[in-house]
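Complex shown without one protein chain; remaining protein chains in place.
Order as written gives the chain letters A and B; numbering starts at 1 within each chain.
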Amino acid sequence: MSINGRLPEEITAMLNAAGSRRAFLRNSAVTALAAGALAGCKAGGQQTQAKTPNDSDHSGGTTAPNPIAATPAAAAEEMDRMHEAGIKAFPAKTEGKGNQVLAPRMDKDVKVFDITASKIQWEVEPGRKVEAWVYNGQVPGPQIRVREGDRVRINLKNELPESTAMHFHGLEVPNDQDGVPFITQPPVKPGASHTYEFVVPNAGSHMYHSHHNAAKQVGLGMLGAFIVEPKQPRPIEKADVDYVMILNDGMHGYTLNGKGFPATEPIVAKLGQKVRVRYMNEGMMIHPMHLHGMHMTVIDKDGWPQPAPWKCDTLNIAPGERWDVIINCNNPGVWAFHCHILPHAESPHGMFGMVTALIVEK
Amino acid sequence: MSINGRLPEEITAMLNAAGSRRAFLRNSAVTALAAGALAGCKAGGQQTQAKTPNDSDHSGGTTAPNPIAATPAAAAEEMDRMHEAGIKAFPAKTEGKGNQVLAPRMDKDVKVFDITASKIQWEVEPGRKVEAWVYNGQVPGPQIRVREGDRVRINLKNELPESTAMHFHGLEVPNDQDGVPFITQPPVKPGASHTYEFVVPNAGSHMYHSHHNAAKQVGLGMLGAFIVEPKQPRPIEKADVDYVMILNDGMHGYTLNGKGFPATEPIVAKLGQKVRVRYMNEGMMIHPMHLHGMHMTVIDKDGWPQPAPWKCDTLNIAPGERWDVIINCNNPGVWAFHCHILPHAESPHGMFGMVTALIVEK
Partner (left out) sequence: MSINGRLPEEITAMLNAAGSRRAFLRNSAVTALAAGALAGCKAGGQQTQAKTPNDSDHSGGTTAPNPIAATPAAAAEEMDRMHEAGIKAFPAKTEGKGNQVLAPRMDKDVKVFDITASKIQWEVEPGRKVEAWVYNGQVPGPQIRVREGDRVRINLKNELPESTAMHFHGLEVPNDQDGVPFITQPPVKPGASHTYEFVVPNAGSHMYHSHHNAAKQVGLGMLGAFIVEPKQPRPIEKADVDYVMILNDGMHGYTLNGKGFPATEPIVAKLGQKVRVRYMNEGMMIHPMHLHGMHMTVIDKDGWPQPAPWKCDTLNIAPGERWDVIINCNNPGVWAFHCHILPHAESPHGMFGMVTALIVEK
């Protein structure tokens, strides 16, 4: 598994290099916890004493705490330990990776995508496997990426125990390719196949997903990105990193691209680069995504250019919406990037769910 | 009951004409279901075999399924049967129609609207009747449609068992006409009447509703559209069809204009026409409304022009908000149109709640 072309081990190294204080802290916290636990009912458990490094531009420091009761202190240390363990584990390895670009095979001038719907076990976080209904064995399904005006054919094979259909959310296809059972086509029965074919009509960040028993089928993973590159990109949409982020909150919990923190994937860019994030919400709730350290310039809504791009650091994404933003990576460091509905991102056991990081390398 | 001037029977005919495959499917599904049920524990229940019609621009096909176990197949068929039954029933007849334009009577130069609040039974979907607190016997209440600068008088008669008051949401009326008990007026007691009168100050898509014990009273149906046509319409707001769509999610379930699918009303337009949809949310949740097949151009927010109209296919509408959009009907067919919080639109029993269709006739 690679992350923007990097191995998870490299990311971990970067995170650790972000401060030797991390390693230090880890050790001292473990020590403190042990000391606190051993101290039993005695007051004055061992406390951490840490100092953040200063630089010429700013200073910070953590001074020694007053002694407090051992038991609450031990509880506090245990909480910190769990928080740290989560962050240490990031990006955690799990089985399966979603949203992988699917190269089409060509049938003359038609780009053909073969997609099979089936039922699998999906590892959302290390050790947590869930039932998933998926396209080509991954959540989100494979990323389809074509160009405005391309002719595409999608061969959908249904290996699920119930009927399904595929809707191209945001694409202005002819009506009989719209994928709504009993309105535009018959349902695709278990074991059956169905072919969709159309000329890609409009550029932008779109989606494909089930439109049959969809609250269940999409909730279980039958969704993916359908990116249409424009014939003539606008200058504002040129980016060094093009990242699709699909939000979900169904039966798999709170996820970004099918994984919950710490199994989410960091976005990595170099100082001065531009990152395009294509947010897509396939869940049932809003998710106001908040980026630390830098703002986002909103350029597209549902694949359509905003008449005047605008800036924000927290972007509210509702179910079915897509929003494209450009981040000018001018602030180096490891930046938290998460849903700002805090119970979607953090518990007393640490960060989880809709949390990742944008890493800007010097 | 007419829908944009058409009878429900005509709509049903259009839906059926949308493909003889619909009738075919229906028959084959019923056959299959019966076969599956009869097959009992035997493997290889009868399966449907359907082919979507192709046109010169695209092709699609459903091929024969592999034999699968009879019992899950029967369950799958039963699910499909329920889904199809819902769509076949659309637009379903129910008693009562809300949001009917109320012609004023003139008292000299004053447009007078007589509105009585009372308690009734309201049929949300075929056979499902609920207690409703209503204006003039309908949910939503009658549509008030006047012109900027008109002098209007609303005679509110309260036949409910509790006090009420009427607020003109979005209209910048003088304070003592604002309808907030104990701040701008006394409550209107059971059996009492109250008169509101003002010169209509600002154009746009507004609402009227109870502002007393409102979580209950609005939830039960005391709400309606208050449309103010501008003295000088902008070119962008000219439309062939002007449709008010009031979203609700209170005690009556998920509704569009007081009805749940399949009793919702399709919007009908001819190819090349423009449809204006005036979304209004009188509920307690957001509803990101998604239109298939065509995009929407957002022109107004809360009755105020957006400085630069922008495009989308999924528009998030929060409680109290109004958003006006223009749809350029350039893609013929029957298009699903629904809230994209999927549990507001579909269950294993089929589509329900916040679902309707935009029908673009060739």
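Everything that follows uses one rule, which is that contacts are C-beta pairs under 8 Å (C-beta built on N, C-alpha and C of every residue); 3 or more make two chains touch, one makes a residue touch a chain.
Since we're looking at a predicted model, the values are computed, not measured.
Colleague: Across the whole complex, list the residues on subunit B that are touched by the chain not included here.
Modeller: Missing-chain contacts on subunit B: residues 158, 161-163, 167, 169-170, 172-178, 180-199, 202, 211-216, 218-219, 284-286, 301-308, 316, 318-322.
Colleague: Could you list which residues of subunit A touch the chain missing from the display?
Modeller: Residues 15, 18-19, 21-22, 25, 47-50, 52-53, 55, 57-68, 72-73, 75-76, 79-80, 83-84, 87-88, 286, 288, 290, 292-295, 308-314, 316, 331-336, 340-343, 345-348, 357 of subunit A touch the chain absent from view.
In this text, only the chains that are shown with their structure count from here on.
Colleague: Quick check: how many Å separate the C-alpha centres of subunit A and subunit B?
Modeller: From the centre of subunit A to the centre of subunit B is 34 Å.
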